[in-house]
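One protein chain omitted, others in place.
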Amino acid sequence: MPKPGSARDPLWYKDAIIYELHVKAFCDGNGDGMGDFAGLIQKLDYLQDLGVTCVWLLPFFPSPLRDDGYDIADYRNVHASYGTLDDFQTFLRAAHDRQMQVVIELVVNHTSDQHAWFQRARRAPAGAVERDYYVWSDTDQRYKDARIIFVDTERSNWTWDPEARQYYWHRFFSHQPDLNYDNPQVLEEVLSVMDYWLDMGVDGFRLDAVPYLVERDGTSCENLPETQEVIRKIRAHIDGHYANRMLLAEANQWPSDVRAYFGDGDECHMAYHFPLMPRLFMGLHLEDRHPITDILEQTPEIPETSQWALFLRNHDELTLEMVTDEERDYMYLAYSANPLAKLNVGIRRRLAPLMGNSRRRIELLTSILFSFPGTPVVYYGDEIGMGDNIYLGDRNGVRTPMQWTGDRNAGFSHAHPARLYSPVIVDPVNGYQAVNVEAQESDPASLLHWMKNMISLRKLFKVFGRGSIEFLKPANRKVLPYFRRYGDDIILCVANLSQFAQPVELDLSALDGYVPVEMFGYTEFPAIGELPYFLTLAPYGFYWFELQRARG
Amino acid sequence: MASTGSNSSAPAAESVGDAHLALPVERGPGAAAPELVIGIGAYNNAATIGAIGGAVRESLRGSLAGLSSRVVLAEGGSNDGTPDLMREALGPDARLTQVSYPVHPMDLLQEVYHGLPGRAHARAAIFRTAHELGAAACVILDATASNLAPEWIARLAQPVLENSFDLVVPYYLRPPHEGALTRSILYPLFRSLYGVRIRQPLAADFACSSRLVDSFLALDHWPDEAGGAVDLWTTTTAVAGGYRVCEAALGTRRHEARDNTPDLSTVIVQVVGPAFGDLQQRAELWQRVRGSASVPVFGEAPSDGPGEPIDVARLVESFRLGYRELRDVWAAVLPPSAIIALKRLVASPDSSMQMDDELWARIVFDFAVGYRLRVLRSDHLLQSLAPLYLGWVASFLQQVRDATPQAVDERVDRLGAAFERQKPYLISRWRWPERFSS
Partner (left out) sequence: MWDQVTVIFGRATGRVVENIANFLPGLVVLCVLILVALVIALVARVLVFRLLRGLDFDRWAIRSGFSILVDWSPERSPSRLVAQTVLWLILLLGFLAGLSALDAAMPSYFALTVFGYLPNVIGAIIILICGVLIARFLARSVLIGAVNLQMQSARLLSTGVKWLVLILTFAMALEQIGLGRDIVLIAFAILFGGVVLAMSLAIGLGSRDLVSRTLDRQMRGGVDRPEDTIDHV
């Protein structure tokens, strides 16, 4: 008998609104300057009110925090700064009480070099089972075809360990040795870690850095069939023991490569659509729908039970790995006027500053996020248009404390401001005095209220999470029109990517006799006829229409 | 606790202890599944139960004689001998199964308009018994009806048994001043939301098929509040599930006159509250329904004459008082244009005070949205609707003063159409509640 999860519907992730947050950055409950579960529990009502149905937590495990928690030192505990296991369980219960699912981040590709497994491995003699938990080599010349990901900090994927007197393999920072999935015991350990959290009631895992699990000579060491095999085993194990849980793959790859991570519906339930995201920004800046329609047309079909996860911004830089060189140059020119904003192969900025703080642009991109096929992921703070601080190192500029009020520390913590894990945003445009939850809650026209309305509207229609997409190609390329269909529901979305008003003529003759009803205000538009359907759109304007059969 | 009674011809009373334990009710040796279960929920209804038992007996001897049937009395622990009176009235031929349902002390504290504490539990107990007996149809009767005619039972049961309908709701013919809340809020609201014209969405007497009974039992969320929650929920669930619904014309219905009838504002809280609550639960459904259709009506209703005239002036007075004192409360829910329209109404003379159908529809919808957004405590919100409702009733009664029942029905039909026309207003306010008003 599989252990049930908190969700009733096995496909719950298709209708979910995922909210990504870092416990550290959300709310500080104990006044030590760092967010924790006690604080997060207090803010669950806020998330429920916003309409979020699923919370995805960035890593909260014990860790030396040299990569913001992605260097896990113990898979079965909670970092002391964030609280205790009890706190986590209280949080989990409280979230489930509010009909929210909880997805946690599990980094299974690598551990911290502080993890007991690694410490044991480096001391064990070469060839011992303990040593074999990681990938060792006497030379740093193996797997030469694998690229280096953190080009700004790392020179090689191999690092010499003086204690083990061997090189160890790491695809990310040198303090993050990769686990060796050729050792069956490693997979068993990882499965038992998953059981540990799933038994507690966790609804899913985001599998970080999943393309890099297995290494083979003469390959790029990414997306190998052996890696797929590991994932298949993980999925089979979870399906065998638990019901209604979800695996979300983080594979920053081309859609055709990511497709493999869905398998035949027997690998991950969800995967991010990485290449779509930069193209949304590009299409908006170019005022041309082509980059967007192009990437979605290149996206292969996925199994019935699989789902794309869509996002505009997340805790990392706006990654530009999955674009052509020319596109990358365009993006740098368009969105990182300040060279400080560049990091690795991307732009480390939040949504609002990228959009030049234009409410209309933010709304337009969000409307596309909510109406494209997939499950939207909202990064914390983006619902109020929070800003960033590019003078903070690495990606810390987009991981600043959540802005709750205009009070000290943005209402995030009662600690002395100097004690905060990161300074709050204080600039006059995006600073916490100007942008905070309290102010936006009392303002019915705020971005926060707009988001609430959008989310609750999206939740009324299953078509957004489950339906098909079909683009129309009117002559005016500044306008992006598309159909979403699911069962009897037909939704027509039209977005104006231009900063000026645009006309568009849509060939809707196949739907002769239907009446488009604008969804937000429930306004009937003229019925569709044989002639091209003519619409005008305000700058960055967008329409969502429900197509209803004419009465009578 | 389950014990089966004898299967003799003597009054066969079987007691099944706590119905929530879902113990199997044995049919007794050699007994096939009954085609019809007649379920009655009762708690201290000595005054009316005899008449109901008599009607059931008569119908079982008369029009339902050929059917195998079982009477199920869900009993909340009466201390006035209700079960004995029932057994006596049924006579020796009928087979009676008695199940008890739990009445919690809290249930007894609340005055409810229909006077049956723990109504949802009683209904669940009857459904469960009907399911276990394997009955093809289940007729539910209300123990407080004092003029239950024997033919009602057959009229309710036949569409299920013969025409394979899933839910048969009653169609009473009532004088203009009766069922005012049903006419002015429940019927038009239900019709515009779910697209089905059922004149009595809050059905206390009704019949349902085994399919529908099973689907009720499969749902794990039953309404637990007092009042109209379960009555309305029954109908809404059936309509939302796409089950076949029809009406049976039953004639005039009278309640037992009780001295502890709760006051109007309590009735509104108990009846309109669940209706508004239901909107939240089923938003995905009703926002796609357009237009409405009537359902088949079985039987010809005998017509009643117009009822006694009502003192409309005092209703108007209540409305005016409400406007004077509660305007600030209303302003939290209603848009300024509605307040201005009400102001005009207050100023008009008694005899010509006519509340516009569209205005009334918008007011009800605005209150539904206010209920969802929790702009006020929900009971305050609903109680403050009472004077507005009296204003509407006053204007309605003036319009149908000397009308025939058919004309009254037509008038109510027009109101339903107005609700349908205003439905886009409800949907737009529901989806995008932001309005300029600060």
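To keep things simple, chains are lettered A and B as they appear, and every chain counts its residues starting from 1.
Here is the rule we use: contacts are C-beta pairs under 8 Å (C-beta built on N, C-alpha and C of every residue); 3 or more make two chains touch, one makes a residue touch a chain.
Keep in mind the model is a prediction, meaning the values are calculated, not measured.
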| item | value |
| --- | --- |
| Chains on display which the left-out chain touches in the complete complex | A, B |
| Residue of B:G53, B:P83 or B:P387 touching the missing chain in the full complex | B:P387 |
| Of B:A65, B:L219, B:L321 or B:L373, the one touching the omitted chain in the full complex | B:L321 |
| Residue in contact with the excluded chain [from B:D80, B:E162 or B:D311] | B:D311 |
| Touching residues on chain B - with respect to the absent chain | 113-114, 174, 177-182, 202, 228, 255, 259, 261, 263-265, 267, 271, 310-311, 314-315, 317-318, 321-322, 325-326, 329, 377, 380, 383-384, 386-387, 390, 393 |
| Interface residues of chain A (partner: the chain not displayed) | 28-31, 38-39, 41-42, 44-45, 86-87, 90, 93-94, 413-414 |
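In this text, only the chains that are shown with their structure count from here on.
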| item | value |
| --- | --- |
| Centre-to-centre distance between chain B and chain A (centres being mean Cα positions), rounded to whole Å | 48 |
| Contact set on chain B toward chain A in their complex | 283-284, 287-288, 290-291, 424, 427-428, 431-435, 438 |
| For the chain A and chain B complex, residues of the former touching the latter | 444-445, 449, 453, 456-457, 460-462, 489, 519-524, 548, 551 |
